[in-house]
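Below you will find the structure I want to go over with you.
Removed: one protein chain of the complex. Kept in place: all other protein chains.
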Amino acid sequence: MLLLAVAAGWRMWGTVLPPTVSEGETPRQPSARPTPSVFTPAHRTLGDAVEAFFGIRPEAVQPIAFSHRVHVENDLGCTDYCHPHATEGPQAGLPSLRTCMLCHATIATEHPEIQKMTAYEERGEDVTWQRVFGFVRSAHVRFNHAPHVRADVACATCHGDVGSQTVAQRLDLTMGQCIDCHEAQQAAIECVTCHF
Amino acid sequence: MTGKTAKEISNDLLRPVLDTSWRFYAAAVLLGALVVAGLAAWGHQMSAGIGVAGINRPVFWGFYITNFVFWIGVSHAGTLISAILRLTHAPWRRPVTRAAEAITVFALMIGAMFPLIHLGRPWLAFWLFPYPSERRIWPNVRSPLVWDFFAINTYLVGSTLFLLLPLIPDLALLRDRARGWRRHVYRLCALGWAGTPHQWRRLETAMHIMAIVIIPVAVSVHTIVSFDFAMAPVPMWHSTIFGPYFVAGAIFSGIAALIVAMAVLRRALRLEAYLQLLHFESLGKLLLLMSLVWTYFVFAERLTTWYGNEPAEVAVLFAVERGPYAGLFWAMVFCNFVLPFVMLSIKRLRTITGTVVASLAVLVGMWLERFLIIVPSLTRKYLPYSWGTYQPTLVEITITAATFAAMGLLFVLFSKAFPIISIWELKEGDRRAPVVAPGLVDQSMVMADRHANP
Amino acid sequence: MPHRWGMVVDLDRCTGCEACVVACRAENNVPTVGEAEAARGRAIHWIRVERYVDGEFPDVRVKFLPVFCQHCDAAPCEPVCPTYASYHTADGLNAQVYNRCIGTRYCANACPYTVRFFNFFNPVWEKPLHLQLNPDVSVREVGVMEKCTFCVQRIKAAEIAAKAEDRPLRDGEVVPACAQACPSRALVFGDLNDPDSEASRLAGSHRATHLLGELGTQPKVFYLQREGGHDRQDREGDQ
Partner (left out) sequence: MRTRKAVRNVIYGICADDDAAASVVEELRALDVDARRIVVQSSEPLEIRDLAVPHGSGAMPWVAALGGLIGAVAGFTLAAGTQQLWPLSTGAMPIVTLRTNLIITYEMTLLGVIVATVLCFLVTARLPRWRMPLDDPEISEGAVLVGVLSPPQDRAHDIERALREGGGAARIVTCGPEDWG
């Protein structure tokens, strides 16, 4: 009952009350200006807010059934062509269509998934890969791949055995796992190491 | 004291519980509507952001923290007064204690809501609780807000038990009187109380220990609330006097709240025979005493600040006394000192109406006092470039009003479900010597009481 | 020996151009709240240039005072936070951990410099402004406190780069956005533990003072007092 009232307020007061950025409350304000749309609620619905709170995210659906296994079996390293930036900076990066076509212009061209890519190329579009790993915005984590690669942390330590998967499956990474590893490696565990 | 038989007492005091009048429904619906409005306002605030409240930079705390301090202050009504009166065997306490303890519990529940309401991200408030999590990081026990968490929890647990223990025999009484489904509920609540001499003695020992312990808890709670301010280097906050000053103010507003609640109960539940002029007079005298103590603290605080002439502090001092907050300040002085002093020190004015008027004024005055402690200091911090102002918004006002309604609603529901005057204690007191003199009774008299036969 | 980051502000050099303010906003994803909210005191500026006007017209002098987080050693904001969102790093930064912040705003009350800013609403960068966001810095959401970090992202990046090359950090390798943008070089950032750094050299000047030093907060920001104008006589001896 009480929760219902709060939920109702969540939905309705926005329409009953003046907009959240209200005008005309202090004399110094400029008059006759439209309310700036600088702010929105952090979540559109209560459901979104609850999902964000519990960290519920939809599974990433990839446009192409990319097989990591096939590529790893053909001795392609993670950072060789597809995620090269992992050795250089924060983001590992996702391959562009051009990277794929370097090989697939000639390899396995008759495979239906590869033909999808050819179709993309013909339309002049890039593949809209969905990001699988990543921190929720409210975690405020600034993860940098490069120092981890330099410290010889294997990709699979965090990403799991992607080499045996088709499209990558998300693992739930927790702060506890980061800390355990950082402590074992005697890396910094100060908050600002990652959160800034 | 009441000149009534045990049976009459039971009948009178159980009547409001067993019979339900339309007034109860009217009050419950009206107050409930306000509470729902407040909850909706809170929901809106969580959805849109805390910015729908009037707080800004540099006034980061406003109405919500004012309400927090005010309600925690009111909570000292009860347990502290009731515990002191019990320990001093003040015979006139008997019809008063339960109402006082109920005020404590409800005011604490409401007051403890405000630190949550005022949070920017209230859904993460559980981080104040030291629980094992994979993050391995626990609350910072150096923070006065964490002290608050511990102090308020201790006080809430203590005062709730202090209210419930002496309720058990009355629940047994209700178990025997009530009919239908309520009988089963009361039967469960009464925990199978039999009323053997053994149990009575245990209850008395337990209440005695609780009464002793609850006093240092209550003192510490409001001291810690004052530390929320005193720990920060903000002009006029960073003060060593704040602990006792806040405790005195808390007892002051607590007595006022108790008098108002008693007056309402007396009218609404027709308890004129139990809540007599004597009770209002005795509490009125206590109120007068606390008014003087409070005035002393205010004077001492403001004199030392003025004499010290520290620029940042004096800026706040004069902003309050003759600046934008002067109106509120002098209203506070009138409500907390002038009016109660006149109404309570002149015997002819110290009637029931007189004490109630004084108490209402004190409640207003003490709310203003909390506001004037919190806001003006924040508007005038050290660097004049960042001075600011504060204006409450509709959301804050709605939530504030809703908490007063919530207090009323909880009180109405409580007095509906349980006898608001402790029946067994009243009977026990009636059977002992009819001591009419108000005030504190000395030990020899109490002993005489105990051995006197009916 | 850990670093001890500090900043020196030469008030004689500050012209009040506010380039630092603009640079800081761009670097640190500082939200713009709009006129209405700014009028209600909700504007966010991690660095601000306070203007104080001295004297009667026509003999008027304007003093500029850039104020930002002083990264106090004995910071009043840190111990009051119930969740450790505000704490002191080993290299002397006054850290603000956004994800730990539950929005009590206690730190902002305790800060005597009023340099802590609160997100009263959820900030939004309308398209295409979202493209200007710095990916190295978090975008803070509603209910979270924020403040000057001494551009901790630049410190971290420089540290990582230095470690990759297995060498110590050089003086001047880390430059916060405000210092980088300052045309008159009034802002000098550096390691106060390194006696040869420019910052620690300037911090030893006889002109160096702290803002509200009497409060005992032990700031790591030093203000070099003005020597122009009426104070001209004590110019001798300055380096």
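A, B and C label the chains in the order they appear, each numbered from 1.
The definition used in the following text is that a residue touches a chain if its C-beta (ideal position, glycine included) is under 8 Å from a C-beta of that chain, and two chains touch if they have at least 3 such contacts.
Values in this document were obtained by computation on a predicted structure and should not be read as measured data.
A.B. asks: Considering the whole complex, which of B:A28, B:L87, B:M109 or B:L165 touches the chain not shown?
C.D. replies: Within the whole complex, the residue contacting the unshown chain is B:L165.
A.B. asks: With the full complex in mind, choose from B:W147, B:F280, B:Y382 or B:F404 the residue touching the hidden chain.
C.D. replies: B:W147
A.B. asks: Given that one chain is not shown, which residue among C:P66, C:P79 or C:P112 touches it?
C.D. replies: Counting the whole complex, the residue in contact with the absent chain is C:P79.
A.B. asks: Based on the whole complex, identify which of B:R179, B:H198 or B:R348 touches the chain you can't see.
C.D. replies: Considering all chains, including the one not shown, the answer is B:H198.
A.B. asks: Considering the whole complex rather than only what is displayed, give the residues of chain B touching the chain that is not shown.
C.D. replies: Answer for chain B: residues 5-7, 10, 130, 136-142, 146-147, 150-151, 153-154, 157-158, 161, 165, 168-169, 172-173, 176-177, 187, 191-206, 209-210, 213-214, 216-217, 220, 224, 424, 427-428, 431-432, 450, 453-454 touch the chain left out.
A.B. asks: Extract the touching residues of chain C with respect to the undisplayed chain.
C.D. replies: Touch with the absent chain occurs at residues 73-79, 81, 84, 86-88, 90, 218.
Please note the rule applied: only the chains that are shown with their structure count from here on.
A.B. asks: Ranked by contacting C-beta pairs, which pair of chains comes out on top?
C.D. replies: The largest set of C-beta contacts joins the chains B-C.
A.B. asks: Between chain B and chain C, what distance separates the C-alpha centroids? Give it in angstrom.
C.D. replies: One centre to the other, that is 44 Å.
A.B. asks: For chain A and chain C, what's the span in angstrom between their mean Cα positions?
C.D. replies: Chain centres of chain A and chain C, defined by C-alpha means, are spaced 31 Å apart.
A.B. asks: Two-or-more-chain contact residues of chain B, please, as numbers and ranges.
C.D. replies: As it turns out, chain B has residues touching two or more other chains at 48-49, 51.
A.B. asks: For chain C, what residues touch not just one other chain but two or more?
C.D. replies: 37, 40, 84, 100, 121-122, 142
A.B. asks: Tell me, which parts of chain B touch chain C in their complex?
C.D. replies: On the chain B side, the touching residues are 48-51, 55-61, 115, 118-122, 124-125, 127-128, 137, 139-140, 142-146, 149, 228, 231-234, 378, 381-383, 385-386, 388-389.
A.B. asks: Inside the complex, what are the residues of chain C that reach chain A?
C.D. replies: Contact set of chain C toward chain A: 31-37, 39-40, 84, 87, 89-90, 93, 95, 97-100, 121-124, 126, 135-142, 149, 152-153, 156, 160, 163-164.
A.B. asks: In their complex, what parts of chain A are in touch with chain C?
C.D. replies: Chain A reaches chain C through residues 20-23, 25-26, 28-30, 33, 35-42, 90-91, 137-142, 144, 146-147, 150, 190-193, 195-196.
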